[in-house]
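To start, the structure under review is shown below, and the notes come after it.
Only a single protein chain was left out; the remaining protein chains are all shown in position.
We just call them A, B and C in the order they show up, numbering each chain from 1.
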Amino acid sequence: VVLSLESITLPEDMPQIKGYDFNQGLDHKALLQSFLTTGFQASSFGQAVQEVNKMIEKRLEPVQEEHESCDSHTSASGCTIFLGYTSNLISSGVRESIRYLAQHRMVDVIVTTAGGIEEDFIKCLAPTYLGDFSLKGKELRQQGINRIGNLLVPNDNYCKFEDWLMPILDQMVLEQKTEGTHWTPSKMIHRLGKEINNPDSVYYWAYKNDIPVFSPALTDGSLGDMIYFHSYKNPGLLLDIVEDIRRLNSKAVFAKSTGMIILGGGLVKHHIANANLMRNGADFAVFVNTGQEFDGSDSGARPDEAISWGKIRMDASPVKVYADASIVFPLLVAETFAHNANRLIKEKKSD
Amino acid sequence: VVLSLESITLPEDMPQIKGYDFNQGLDHKALLQSFLTTGFQASSFGQAVQEVNKMIEKRLEPVQEEHESCDSHTSASGCTIFLGYTSNLISSGVRESIRYLAQHRMVDVIVTTAGGIEEDFIKCLAPTYLGDFSLKGKELRQQGINRIGNLLVPNDNYCKFEDWLMPILDQMVLEQKTEGTHWTPSKMIHRLGKEINNPDSVYYWAYKNDIPVFSPALTDGSLGDMIYFHSYKNPGLLLDIVEDIRRLNSKAVFAKSTGMIILGGGLVKHHIANANLMRNGADFAVFVNTGQEFDGSDSGARPDEAISWGKIRMDASPVKVYADASIVFPLLVAETFAHNANRLIKEKKSD
Amino acid sequence: VVLSLESITLPEDMPQIKGYDFNQGLDHKALLQSFLTTGFQASSFGQAVQEVNKMIEKRLEPVQEEHESCDSHTSASGCTIFLGYTSNLISSGVRESIRYLAQHRMVDVIVTTAGGIEEDFIKCLAPTYLGDFSLKGKELRQQGINRIGNLLVPNDNYCKFEDWLMPILDQMVLEQKTEGTHWTPSKMIHRLGKEINNPDSVYYWAYKNDIPVFSPALTDGSLGDMIYFHSYKNPGLLLDIVEDIRRLNSKAVFAKSTGMIILGGGLVKHHIANANLMRNGADFAVFVNTGQEFDGSDSGARPDEAISWGKIRMDASPVKVYADASIVFPLLVAETFAHNANRLIKEKKSD
Partner (left out) sequence: VVLSLESITLPEDMPQIKGYDFNQGLDHKALLQSFLTTGFQASSFGQAVQEVNKMIEKRLEPVQEEHESCDSHTSASGCTIFLGYTSNLISSGVRESIRYLAQHRMVDVIVTTAGGIEEDFIKCLAPTYLGDFSLKGKELRQQGINRIGNLLVPNDNYCKFEDWLMPILDQMVLEQKTEGTHWTPSKMIHRLGKEINNPDSVYYWAYKNDIPVFSPALTDGSLGDMIYFHSYKNPGLLLDIVEDIRRLNSKAVFAKSTGMIILGGGLVKHHIANANLMRNGADFAVFVNTGQEFDGSDSGARPDEAISWGKIRMDASPVKVYADASIVFPLLVAETFAHNANRLIKEKKSD
């Protein structure tokens, strides 16, 4: 065709597009590996697997025990992994993947929203159900059923949560008054993780494994409702967010290297990235969300925007997967943390 | 066609689809009014105009002065309007629309994120520029320029912000120590609004007009960075989020009726809706965002999901406009608050 | 802050972000002009206005009457404008904006889908109504009502369409057999535009003003259903798509310059862009759609992808507005074609 310019020769090592050939039989592992050369978001998924595996390799690198371990600031891990996720993912079955990571101390810092905290505890008390996106709000309201996308949570679950939480709030107020405990959201979550004492809980394991969980707007949800009601019966509880920002930023600043795995947008995305700005950028980053950049939201911003801010290093190779995390995150855990479970769990035990 | 079933007769008053006829000349007002019968999101925009105007009419209804005005809880307005917006909208020119609403006390409660606070002040110190979504992060980083969608903010702006903020933080610590001031995010924002003393600022007017501004995760941004750095030089500042949740929820609980206008998703959407749950639902609601429900996020949830929770009343007629607020919100303000400016501003003055 | 790099000085003429100030009163024209410096998609809208106005200026440039007007290939216009839109926009009130452009011969070539043709004629026969996105399909089916987003079209409308169309199909078959008429989709649309003889119709005006309308998959819709049924009663009709691709491509190849205005994705976007590839790229381009690039679809591709193909010139400044066209296109027509109506209509008359 006269109109076409001649092509340059592409580099020999440039991957050719080739999908999975089912004629070779059904091998799920090979199928997922074929995603890298399948194109579009399948390739992004393949790149996300590579990026998380880079975090894991860095994490497994022997850390030269620097001078004295008494420097409590310096991280003992070769790569401090920050995991962030929105509330809905705890409501969904992605919770079990997150719980696995916390249980085996495969991540170091967690950031989530208030719902991301309370829904985990509520699920220890009563189940969440599969419904449908198109169920009518009015009918559900009359039945006392709350909808989260295609999930359903009965009001009773929140009543059980109230019964569990109120005595703990009493105790927290007491400790504040008698022992001078300075409560912060992360300390409260740590305490709740201890109290729930249930191995199904993400925050039980975060408590057990001393993984700090940050949620600065912890009052924005059912926890806040309870704190609000409770404050009229037993006033005085104080939740300070200044100490937590110090603690979170320190996690980034004193890390040898950092990786960010962020599911969804809003506060959880910004808060982790902002903490990594304090160290001139994360070394590794994977974002999984459905947001788009066209409205200028931080939620939808591409990783390249974060590079302009110094939230991700200029020489990093961050990956965004445009997808609902409910499909992508379990698959991503499968090909990274679970795939390396033996090495990671051994490492943890030998700490 | 044999396949077609016969149609029922549709109600006579069902609106027929008809767009604007430019043959009648260019009348922008009439053009915007034609949106109601244009279909798709144009109709949703038309419905949002109607919904906000219902809030305004309710707001303008004479409120029978209940017994004593000393009951500080009971709102003096017929409709308490909660306005929420994400940080990026303050970075954009939507800020001027928001400032107009605050300046003329057309809304009663504001909820935003940390960036939604600090970017307003920073813009009083130095301008934000129009760039492009595709500018490369690495090059921008090397030039000290931060990107927000297609906006650009030089690092210098944040330096100016630091210079402005640090002495105020010193003063806040001092007051806490000497006067026992119990700082909360809303009190800090009130103070900053006073200090900026600039009529371009949203929070200057919020301060002047006593509009509480809630931002529970106020440490999640440049403000948090500054607080973090400052805490090493002058430690001790405490920001409590419990008092703020009491204050926010009370605004909803003691309102005669409430309206929610929420631009974007994440914390600002959930926080306002959750407060309205405390009163068994808002009476009026308009959401403007680009989120979708399929991933189960609260950001993308349709208003009907909020009805199942009791965040919006069962008999309300909430509207969601799927659009970037940068286009829709100024047009919405034009057809509602600005259109009713004379009546609204008079009302305010005669308070 | 130690972490921040110093900023370069941005160019003096770089626009500063500033939104509309409602304190200056409600001036819709000025409000829309402020969009350019409002950021995000408001700025994209402002840039789209500029881009379309560039097409119009080019169009209004005096064309040196080249040698003889008998060279039917060479366009008489300084800029040949290709307008494409999906079916739903004809169902919506955007149809009236499109009809205005066809009526005053403000565009030169139209590309749409089958539904984009037939819905225009059907609306001449019976109205489309405003419904709601959440009306249940089963109930609507039982009532004989078809839903298009939040629009409703009774089955009866399609029966009326059938009654109108069948005799025309008879006539077309007759002419093919007796006069050897070689039917193509564009010729059929031309004929239907003549037959409808109704100034509300887009294609009536396309017929009157000799604007070719291309819809290669014209059988994909109610028209196809009718042609299918009709073919059993009166077989033999033939619709050839080869002659139409010659005609469409020639429109691009022989144009002095070209502009593309494309609302929505799919065939209409690809077909216009592909025709412009035949001339090594359009000179001007505006896309309005809600598609995203992450799934590799042509619908969601940014204009920059089209540059790689030579569908848009390398030195062009194409604009994509991420928005529902029902809001954006009437506003865009207002600020461009309608704003320049006097000059454009005069030009047409003096042809």
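The criterion applied here is as follows: a contact is a pair of C-beta atoms (placed from the backbone, for glycine too) under 8 Å apart; a residue touches a chain by one contact, two chains touch by 3 or more.
What you are looking at is a predicted structure, and each value in this text was computed from that prediction instead of being measured.
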item: Touch with the omitted chain, as defined above, among C:17, C:56, C:145 or C:206; value: C:145
item: Selected residue (touches chain absent from view) among C:36, C:81, C:196 or C:239; value: C:239
item: Residue, one of A:136, A:208, A:247 or A:339, that touches the chain absent here; value: A:339
item: Contacting the left-out chain in the complete assembly, out of C:7, C:37, C:88 or C:157; value: C:88
item: Footprint left on chain C by the chain that the document does not show; value: 86-88, 91-92, 113, 115, 133, 135-138, 140-142, 145-151, 185, 216-221, 224-225, 227-228, 231, 237-242, 244-246, 249, 264-267, 270-271, 274, 277-278, 289-301, 303-310, 312, 314, 324-326
item: Sites on chain B contacted by the missing partner chain, in the whole complex; value: 3-5, 39-41, 44, 134, 277-278, 280, 292, 294-296, 310, 322
item: Where the unshown chain meets chain A, residue by residue; value: 1, 4-8, 10, 14-23, 26, 28-29, 31-32, 34-45, 88, 91-97, 100, 103, 123, 127-131, 134, 141-145, 149-152, 154-159, 162, 225-226, 229, 304, 322-324, 326-328, 330-331, 333-334, 337-339, 341
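Just so we're on the same page, only the chains that are shown with their structure count from here on.
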item: Distance-to-centre winner among chains (Cα means, whole assembly as reference); value: B
item: Cα superposition angle of chain A on its copy chain B, in degrees to the nearest 5; value: 180
item: Distance between chain centroids, defined by C-alpha means - chain B, chain C (Å); value: 35
item: Interchain centroid distance [CA atoms averaged], chain A/chain B, Å; value: 27
item: Two or more partner chains touched - positions in chain C; value: 4-5, 39-41, 44, 134, 322
